[in-house]
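Below, a portion of the complex is reproduced, with chain positions unchanged.
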Amino acid sequence: MTVIRVINPNSNKAVTDGLAASLKHFAVPGRLDIVCDTLEAGPIGIESQRDMDAVTLPLLARMKARKADAYVIACFSDPGLALCRSEIDAPVFGIMESSMAMALTRGDLFGIIALSKNAVRRHRRIIRGLGLLPRMAGERPVDTSVADSAKPEAFDSLARAGLTLTEEDAADVLIMGCAGMARHRAMLEATCKVPVIDPTQAAVSLAKGALLASINV
Amino acid sequence: MTVIRVINPNSNKAVTDGLAASLKHFAVPGRLDIVCDTLEAGPIGIESQRDMDAVTLPLLARMKARKADAYVIACFSDPGLALCRSEIDAPVFGIMESSMAMALTRGDLFGIIALSKNAVRRHRRIIRGLGLLPRMAGERPVDTSVADSAKPEAFDSLARAGLTLTEEDAADVLIMGCAGMARHRAMLEATCKVPVIDPTQAAVSLAKGALLASINV
Amino acid sequence: MTVIRVINPNSNKAVTDGLAASLKHFAVPGRLDIVCDTLEAGPIGIESQRDMDAVTLPLLARMKARKADAYVIACFSDPGLALCRSEIDAPVFGIMESSMAMALTRGDLFGIIALSKNAVRRHRRIIRGLGLLPRMAGERPVDTSVADSAKPEAFDSLARAGLTLTEEDAADVLIMGCAGMARHRAMLEATCKVPVIDPTQAAVSLAKGALLASINV
């Protein structure tokens, strides 16, 4: 049995449960399992550079402690991605990087719905480092927390940000910029009339692709 | 039953059979089927701009004639991709674009093993148009045909190109630049010591991700 | 006698006549002739990706059937340009590419007046592929058809788009983004106070340059 381990680096079990729900159709019964883990040592939400840097080493420790065939780091700023890749033999995917990779195949310019103005600033340098700024229409913050973004009542502000991105910034595909927003995906897509990408689903899709390629000799 | 239709735009049935073999583990029994089609109207291999432009309209006609939930155009130059996307409601994936999206998550600089010097020239403008040249280490031609690249004896020249890309051009992930090269993937990976991406497997992985996200409401 | 063949890939004879009028001073009596052709097989206006891909092979066929020393494809999306260049020995010019080349020598940032939002989207990837996005101030659609853009009453909306490009987007040179707009050039220049480039005139100028260089041994 092949296993993809999705690690939620915040300690909010509700977010992990949301991840598991959003991934329930991504497992392949009898062949490929998807396990969602909570990093209990993490903060309740990763919302600052400090939160990011605090989980880097714990993430690596968790991967070393709990084996898997591939790993997904389920926080949109991709904390610990460089470290885990440098020390872990299995492929490691960050959900931010993966969501942009997926978005490149669904439209010409992607827009990101972010949690906060600070997140936008943090992401910009990462996205520039990936060389993908020329494909970004914009990133718009909704000013909420990881936990609150997962609640039904967050939908309206996400939709407003999404519509600004499509109508003013010319985005033709949207990325939800937080691991906790999965429940809003289908409704956002219906409202904004462009593909909407959940970053964890994107990362798991890429992880599955890498693993199935290895199996398929 | 969800269906991904992979269309080989050349008329070489052996290439289509190779595609089907390379994707056999990517279907999900009872839930997601992968159908590989040959475009009988296509040339025996797509090796020139003329070959590309000749299959554009037939590809669209085929998608309109044979319904699916997502389509993959299985030729590395992504012929007809813009057209099919503009006319077909279902998501359409090109294997070149998809392979680069996947590669972005497996290394910093990708190298492409191409069929010919002409292909390299043709690809460069497409890759620049995608804004991804800054992530390309290089593209090296092996000077062969689509049909020949699928044969076991092609391996040595593919491996030489791959090693040049990793050792001289600093590629840390390789892309096989033709739909017919799938059989060489595992051996190339063992030889070159970096992840090697089969473009059709990459496109199917992304297509699956898009479809599973829609199912997973 | 040297001949430049300007092919209007739409079947609207009025557009071809407009091209001929706009080029009447570009011929060199007794030395260089400019012939304007209508591609009868084309759609009445090229306004979608489908329209573009539909004229690709007919354009090549026309060039093979009617010899010339250089060719101009007189549709702003440059349909068939890659194909014709790969099969025709004579130089082939696209009016979109040529208009941007000319614009680079008349200002720092060019603005494009486009027919429609869809055209803007289609052009963006082409312009990125040419590496010229850093020189583009913006592209503004006027939401009209090829045929209507050629009429006197289109002037006001073209001027509004032009002024937005110069005043808000900082364009210091304007490109008329359709082969049919030639009659508006001088008035737009007077209104917007920056050089305004007709794309077909730009392409013919470059074609003449290439041919005269060959003659001038």
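Here the chain labels run A, B and C in written order, and each chain numbers its own residues starting at 1.
In this section, a residue touches a chain if its C-beta (ideal position, glycine included) is under 8 Å from a C-beta of that chain, and two chains touch if they have at least 3 such contacts.
Nothing here was measured: the structure is a model prediction, and the numbers come from that model.
Tell me how many copies the full complex contains, given that 3 of them appear here.
Full complex, one repeated sequence, 6 copies overall.
Just so we're on the same page, only the chains that are shown with their structure count from here on.
Rounded to a whole Å, what is the gap between the Cα centroids of chain A and chain C?
About 43 Å separates the centre of chain A from that of chain C.
Return the distance between the CA-based centres of chain A and chain B, expressed in whole Å.
Here chain A and chain B have centroids separated by 25 Å.
Counting in whole Å, what is the centre-to-centre distance of chain B and chain C, each centre being its mean C-alpha position?
34
Enumerate the residues of chain C that touch no fewer than two other chains.
In chain C, residues 125, 128 touch at least two other chains, as defined above.
Quick check: in the complex, which residue numbers of chain B touch chain A?
Residues 22-26, 28, 31, 91, 93-94, 97-98, 100-102, 104-106, 130-132, 134-135, 185-186, 195, 197-198, 201-206, 208-210, 212-217 of chain B touch chain A in their complex.
Touching chain B in the complex: which residues of chain C?
Within the complex, chain C contacts chain B at residues 48-50, 52-54, 56-57, 60, 80, 82-83, 86-87, 122, 125-126, 128-131.
For a test of understanding, state which residues of chain A touch chain C in their complex under the given definition.
Those residues of chain A that touch chain C are 108-109, 134, 170, 172.
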